[in-house]
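Here the complex is missing a single protein chain, while all its other protein chains stay put.
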Amino acid sequence: MKLKTVLGITVAATLAMPVVAQERGGTLNFARYDGSRLIDPIYADRNPDIWMVGSLFDTLLRGSADGNSVEPGLAESYSVSDDGKTVSLTLREGVLFADGSPLTGEDVVFSLDRARNPDLSPWGGLLGSIESVSADGNTVTLSLSAPDPTILSMLATFNTAIVSKAAFDSAAGDTDQDKSAAIFAATTAGVGSGPFYLCGFEQGASMDFCANEHYWRMGADGKALPYLDGVHFEIVPDDATRILRLQAGEVDAAEFIPFSRVAELETDPNINMQLYPSTRIIYSPINTRETRADGSPNPMADPRVRQALNYATNKDALIGVVLHGAGQPMSSPLMAKATQYAADLNPLYAYDLDKAKALITEAGVQPGTEVTLTTLAGSADDATIFAALQQMWGELGLSLVVEQVDNATRGAKNRSGEFDIHTYGWVNDVNDPSQVVGWLGYTPTAKAVGTGWENPEFNELFEKAASEMDPEARKAQFARMQEIYAEAAPLLFMYETPFAVALGKAVDGYVQTPLGNNIFDEATVSR
Amino acid sequence: MSDATFTPTQPTFLQRALRKPGFVAGLIIIGFSILLAIFPGFFAPYDPNEIDYLAVRQPPSWAHPFGTDLLGRDSLSRVIWAYQVNMQMAVFGTVFALVIGVIVGALVGYYRGIADLIFGRIVDAVITFPFLVLVIAVVAVLGPGLVNMYIAISVVYWVYYARLMRAEVIAQMGNDYAAAGVVMGYSDKRIIFRHLLPNAITPVIVYWMTDMALVILLGSSLGYLGLGAQPPQAEWGVLIAEGRNFISTAWWLSLMPGIAIVLTGLGFSLLGDGLADLLRPRG
Partner (left out) sequence: MSSLSYIFKRLLLTIPTFFLVMVIIFLLVRMLPGDPAIAMAGDRASDADIQAIRERLGLTQPMFVQFWLFLTNTLQGDLGRSILMRTDVTTVIADRLPITVFLTIYSVVLSLLIAGPLAFVAALNRGRWPDAVIRTVFQIGLSMPVFYIGLVLLTFLAAQLRLFPVGGYGDTFGERLYHLFLPSVTVALYTSAIIMRNLRSAIIEVLDAEYVQFARAKGLPARLILGRHVLRNALISTVTLLGLSIGNLMSGTLVTETVFAVPGMGRLMLEAIFARDYPLIQGLTLTFALLVSLVFLMTDLFQSRLDPRMRLQ
């Protein structure tokens, strides 16, 4: 394991550095695996959109470097009332949108009302506790219907970023969606106050960010961030081509480097290979329903079988062949290590073939029983995972067969329960465990990630934690949920992976956060 | 052939064939490919699915002439076992289209009329689609996998055979013997199957050979895109896809299956060209 704690280093370096001449200017060329389609705080629903929101927009609060608390953002101070039902924020003086117009309380009310409207935003539900938002001069007040322990984290999350009301008022279109699309297509400054504004966009091909000269945060040299003049993004979906473009010097950075290439790029003198810590977990939902989609009895309905599968999976070997060592086994059944309240159950289902065999015999599973693994067509990682699991589970007498589907089909199968086991992944969007725990285990909304698993105690705990203001009590609730989940094993618990980004030597200061956000605020490129 | 007048008998088909180095080379390549496809276990030195985590991506050596892959499996054995899949592809990916196409083409070419008009529209509609797009769409509908791929290819490809066959039948009907058959009152069935078909089928057979090469390419493209053969089944396109990230570091992963594709394709093309030469009406 050689995860570099890049985040920590950068922050420390920034703090320690005296005010000296700072590298400024230039455009950073960045090769992406997939393009943004619409970068709007409330409509961003794909990672390539979500992870760019922070470059164009600001949130009231900002996540701290360790991800476990919040710091002032557009709001220079904030407070929560004793009953937990009122949040007051004071806006920073003199913040301007990228076109020079002032950011006011009116914009905040407009943005938050938009963000919590479930008819508009897929993220509206995360702000369900807000009853009303009002502004008086520089003071913004949120009234909550019930105490909400996640509210401060939510105000540091992309979907609550502040947009300009004026830009929306004057945009063409009848609906909010149309207006948002029109603003995005216009590629002009004025809708956001982030370090950059969108100044060029070719659908599916390229995208340009230009520096916002009115940005409020200061760099190490005492002048406004960002250091760069701009960022030019190109979409290069093919992994091999993306790396080739970096090696040929056509781009300064290439994201989503396949882990099989990491070791090779680490030895390349012209490349700075970075593995940013992430909240990404790779797991496989197991169908726990009594019968399979075709009506036959489902052996995996028995928790012992699911436990056996977990024990029979040699995670270290998987990490070796799939990630080439650049990862670690999941230590909490419900979240990545970096998430707040993550329990350290390490080792979680450490490889134990004897135990697995005993469990499978106890459960009465016949040798030769067929289990289907649904994988993503064209994914090299999935193909490797399948080959390895086929061998590992063969030891249990199970016959693993593969079914390759594309993403859309996998999503549909997950929803309808027409699968035995399929590969999946998750990255947190919010600096709080509730999102991922709700997704993986809570039945009423997400059907426990399609597994059909349901546990009343778990659901009750989850609901309690949603309004538990005492951090210790909340931590205990999450600890118990993780215990229950680990025992029931509705997933094949696999591993956590970092974000692998290869940078040219000219690049410095670029960061990808554990949530995946691409941060160019303090990036520089020396030509 | 100029020396034919000096020999008492015409050279037989086989004799003529053996004088064509291209044809002979094609015959040898395809013959050997068929052997590998039927008896992969005999030729492959290892079990193609045997994983060895401790020997991944080993360069070629005496023990592993083509090196080992990402999971330490013997690459040579995987390329050999892939012959089974890819040669099967060449056959099943074409034979249904061939049979259906020949029958429809012959009937439409013989009867013409309204059937021909409808056929013409179907042909136009199918060939105005970019071929790969249609196949990918059909595979996406049916789900990835070899059988579904055969269906997808056949659904699209019979049109090409039918069109070729129709044109040949129409050309043949202009010949005297077909007209003579009609005059002599032979049944339609007899004229089509005894007279027209044998004469019209030559270009179709030649086309079939090239088509097999094409289908191997197509099948491996789909395998590369993850829509064809399913792992752990070794298939050349899948093998290349597995090695695509290592072209400069572990080149053997993709080069060996690449060579297999080119070689087999070359074999079929040579065979097709040779046949075209041999079967061309002489005089």
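Should a chain be cited, it is by its letter among A and B, assigned in written order, with residues numbered from 1 in that chain.
Please note the rule applied: contacts are C-beta pairs under 8 Å (C-beta built on N, C-alpha and C of every residue); 3 or more make two chains touch, one makes a residue touch a chain.
Being a predicted model, the structure only gives us computed values, none of them experimental.
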Omitted-chain contact residue, chosen from A:193, A:409 or A:455: A:409
Of B:63, B:132 or B:180, the residue in touch with the unshown chain: B:132
Touch with the omitted chain, as defined above, among A:85, A:245, A:355 or A:475: A:245
Listed residues A:71, A:131 or A:202, member touching the removed chain: A:202
Residues in chain B touching the chain absent from view: 21-22, 120-122, 124-125, 127-133, 136-138, 140-141, 143, 213, 217, 220-221, 224-225, 236-237, 240, 244, 247-248, 254, 258, 261-266, 269-270, 273
For chain A, residues in touch with the removed chain: 31, 37-38, 45-46, 122, 181, 185, 202-205, 234-238, 240-242, 244-245, 247-250, 405-409, 411-412, 414-415, 439, 445-446
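By definition in this document, only the chains that are shown with their structure count from here on.
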Complex interface listing, chain A residues touching chain B: 239-240, 243, 258, 260-261, 264, 317, 320-321, 376-380, 383-384, 386-388, 390-391, 402-406, 409
Parts of chain B lying in touch with chain A, wherever the complex brings them together: 49, 51, 53, 56, 70-71, 140, 143-145, 225-227, 230-232, 238, 241-242, 244-247, 249
